[in-house]
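Of the protein chains in this complex, all but one are displayed in their positions.
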Amino acid sequence: MTSVLSHSNALEYGKEVLIYFDNRRKFLVKLEQGKKISSDRGTIPVDSIVNKEIGSQVTTSLNVKAWILQPLLIDYLEKGIKRVTQVIYPKDLGLIILMLGLESGYRVLEAGVGSGNTTMVLAHFVKPQGHVFGYENRKEFIEIAKGNLARMGLDKYVTIKYGDIRKGVDERGLDAAIIDIPDPWEALDSLYLALKPSASIAFFIPSMQQLLKLFEAIDEHKGFIDIRAYEILLREIELSRRAIRPSTYMVGHTGFILFARKIIKSSQ
Amino acid sequence: MTSVLSHSNALEYGKEVLIYFDNRRKFLVKLEQGKKISSDRGTIPVDSIVNKEIGSQVTTSLNVKAWILQPLLIDYLEKGIKRVTQVIYPKDLGLIILMLGLESGYRVLEAGVGSGNTTMVLAHFVKPQGHVFGYENRKEFIEIAKGNLARMGLDKYVTIKYGDIRKGVDERGLDAAIIDIPDPWEALDSLYLALKPSASIAFFIPSMQQLLKLFEAIDEHKGFIDIRAYEILLREIELSRRAIRPSTYMVGHTGFILFARKIIKSSQ
Amino acid sequence: MTSVLSHSNALEYGKEVLIYFDNRRKFLVKLEQGKKISSDRGTIPVDSIVNKEIGSQVTTSLNVKAWILQPLLIDYLEKGIKRVTQVIYPKDLGLIILMLGLESGYRVLEAGVGSGNTTMVLAHFVKPQGHVFGYENRKEFIEIAKGNLARMGLDKYVTIKYGDIRKGVDERGLDAAIIDIPDPWEALDSLYLALKPSASIAFFIPSMQQLLKLFEAIDEHKGFIDIRAYEILLREIELSRRAIRPSTYMVGHTGFILFARKIIKSSQ
Partner (left out) sequence: MTSVLSHSNALEYGKEVLIYFDNRRKFLVKLEQGKKISSDRGTIPVDSIVNKEIGSQVTTSLNVKAWILQPLLIDYLEKGIKRVTQVIYPKDLGLIILMLGLESGYRVLEAGVGSGNTTMVLAHFVKPQGHVFGYENRKEFIEIAKGNLARMGLDKYVTIKYGDIRKGVDERGLDAAIIDIPDPWEALDSLYLALKPSASIAFFIPSMQQLLKLFEAIDEHKGFIDIRAYEILLREIELSRRAIRPSTYMVGHTGFILFARKIIKSSQ
C-alpha cells in the first residue's frame, strides 16, 4: 500500500500521527527520534510513543491524557495542510466526490489547484489506479500544493501543471473535472475537449453573479446536460451531557456547486 | 475493470444506460435486443441505440430529444435502486465517505443493510481491494440488497449476513463502520471488538432522543473519542434563464450523523 | 376594541372560533345558530358550544375531543384566508414586522395586495391608530382582499386601491412600505416620493436575478441607505414522546427580503 494513510498498527519513527487531546486540541505530528511533542497541555517524548500501538493513551508532562491516532483524510483537511488560498470545505467535497462518482482508476481534471486541498481529496479517491491532472496559473502555489501532496504520499497520483485551462487542456478523454476558478464560463470549450462524453463536471461558485453567468454560458454552449446546482449547509451539533445543541456560530455559505455532464454535440 | 460503472464508449446489448430527457425525466435502462424504451415522451428502439456512442443524442417516436449517458453512482442512488426501507441520502453519504476517509482496500462494517443503498456506496469507494461486511436482521431485505448490488457489479465486494450486530460481529480489525439501526447504543461493545484501534464509525441517527441516548452511551463506554455530530442540509438551486432560486420545497432533516473513533481502552 | 381578534370569553352566535382537534386538524368556523360543525372526526352542534367558555373542550358525534379557541392572527394566516396568489409566509412576515418596527399609528404602503394576506398582518400591527394603503393592479384580487380583511374586522384600517405603484403613489410622508411586485426596481421613484425621510422599505424578492437587479437599481438611485438582505429558513420540529426531530420536508426558499431606508438625496 502506498499512501501515508495506510493503516498499520506500528508506531514507528518517521510516521505521522494525530495527537488527540480533545475536539479542539488535535495535532498532526511526525514521530522524530529524540524530539518532544509540545502543547499547552504539556510535553510528550516521541521516544515514549514508538513502542506503543496506534490508539494508545499517553500522558503529558502535565499529567494530561492524550491519544495517538492514525491520521485520516479529514485530519489533513482540518489540521494538516498549509493553506495559501480559500479552500473547498469538506461538506462540499463530500457531495462532489459522491456526485462525480470518483473511483479508483478515474482520470480527473482540476483547476485551480491552489494549496492542493481539493487535489489531495481527489487523489485519495482515484488511487491507486487513477490520476489527477491539476492546473494552476498562479506559479507561487504549485510548490506548496506539491509539498502538501508529498507529505501524504499522494504525489504519485497527481500531475500539477502551470497553466490556464481557459486557454486549453492537454489531456483528452478525462472521466471528470472539478473547476474552482473565478470565471469558469471561459473554460467551457477547454472542458468540452478534455472530457469524454458523459463525463461529469463540478463547478464551485461563490457568488450569485457567477452562478447566473455560468448557467447562461452552459445553457448556450449546448455541450452539457443534466445541469443542476446545490448548496450544502453543515450544522455542527455540540455534544455534552448538559446541553446538546447545534453550534451558535456556523459556516453559512461557502459556494454553490453546479454539476453538468458532457454530451456529444449534435451536428444539426 | 470490474464495475458496471466502468466507462466504455461502446453502447452494446446488455449494457445499462441512463436515458436523459430533462432533469425530471431520467431512466436507467438495460439495452435489450429488439426491445423499445418507452416513456411519455415517445419510444426509442434499443436497436437504434447500440450503434451509437455514449453521450449521443437520440430522438423518440414523438420527436423528443434524449441523450444516452453512462450511469454514475448517483444515478443508481436516485433512479436505480429498489427501495424497501428508508435510505441514507446522498447529501449525508458524501460527508460520511469523506469523514471516514474510505479508500480502496478498506474493510468496512455496515448495519443495517436494508435495500443496500448505502452498501453500494461503500462498495464503490472501497473497491477494488476492499470489502464491505453488511449485517441485516430483517431477512426479507437481504435478497433485495443482493439484487441491487449484483445489478451494479458490486456484489463481489460485499458480504451480506443475516444477523444482529448488537449480539456480535464476526470480523475483527475492521477499518471503519457505518451504523444505521434504531438502538446503536446496544452495539457499542460489538463495534469495539470488530474495529481496529483508531478506526472511525459513522452513526446515522434520526431523532433527538436517539442522539442523546447514543451520546451518553458512548461517553460512558470510554472506548471511543473524537466524538462529533453533524447535520447536513442540501438546498437545490432551481436553474432557469428567468429565475434562479433555491427550491421552494426541500428535504429538511434526514438524520444527525455522529462520528467516533475507537481507542485502546486504558486498563486503569 | 374593534378587531375580530379581540379576546372575549363569551362564545356567542356570530363569533368566529378555531376548532382544534390536533395540529393537523384545525378549522376556523363562524358560530351560526342551528348549524352543525362537520369534520371527518364527527359533528358538533353550534348550539352546544354557545353556552361554553373559550378554551373549553367539546366532544363530537364520533366521541372525538376538540377544543374551542380564540382565533389568532396566525390562524387566519394558516387557515382562514382565501388565497388566489402566492403569499408571504409567516416566517418572513415576522422579520419584516420587526425590522420595519411597525406600531400603532404607522401609515404603511403595500404593493401588491394580492389576496390581502400581508395586508391583514400590516393592519393588525398598525391598528388602532395607523393605516395601510394597499395598491393592486390586478383588479380581480381587490374584492377578495377586501373580503378577507372585513372578515377579521380589519377593513377599517386599510384602503385598497386599484393602481400601479410604478406609475406613482398618492400618499406622502408614509412611515414604511412593503413591496412584493415582480419588478420593484421600477417603483423606486414612486417609493422615494411617498415615504418620509428615514422610513424603511421591505422588498420581497423570489429570485437571484431580481435580487441583483433591485440591488443595482437601489445602489444607483442614491435615495436609500442601510440596504441589507436576508433569507429566513423555518424548521418545524416534530414533537412526540417517541421521536423529536426536525420535519423531513420543509419550505426551503420563499424569497429574499431586502430592506432599505430613505434618505434626503444630497443636492450636490
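Details
Note that the chains take the letters A, B and C in the order they are written out, and that residue 1 is the start of every chain.
The criterion applied here is as follows: contacts are C-beta pairs under 8 Å (C-beta built on N, C-alpha and C of every residue); 3 or more make two chains touch, one makes a residue touch a chain.
What you see is a predicted model; the values in this text were computed from it and never measured.
Although one chain is not drawn, the whole complex shows that of C:37, C:81, C:121 or C:144 it is C:121 that touches it.
Considering the full assembly, A:254 is the residue among A:104, A:148, A:200 or A:254 that touches the omitted chain.
Within the entire complex, the positions of chain B that touch the omitted partner chain are 208-209, 211-212.
Residues of chain C in touch with the missing chain: 1, 3, 5-7, 9, 20, 23, 26, 53-57, 67, 69-70, 72-74, 90-91, 93-101, 103-105, 121, 124-125, 127-129, 175, 196-200, 208, 211-212, 215-216, 219, 225-237, 239, 241, 244, 246, 256, 258, 261-264, 266. Interface residues of chain A with the unshown chain, by the touch rule above, are 206-210, 235-236, 242-254.
Rule of thumb we're sticking to: only the chains that are shown with their structure count from here on.
The best fit of Cα atoms from chain A onto chain C calls for a rotation angle of 180°, in steps of 5.
Top-ranked chain pair, ordered by C-beta pairs in contact, is A-B. Mostly identical positions are employed by chain B and chain C in their mutual contact, as over half of the interface residue numbers are shared between these two copies. Chain A and chain B, compared by their mean Cα positions, are separated by 21 Å.
In this assembly, the C-alpha centroid of chain A lies 46 Å from the C-alpha centroid of chain C. Taking the mean of the C-alpha atoms as each chain's centre, chain B and chain C sit 43 Å apart.
For chain B, residues that reach two or more other chains under the stated contact definition are 208, 235-236, 244, 246.
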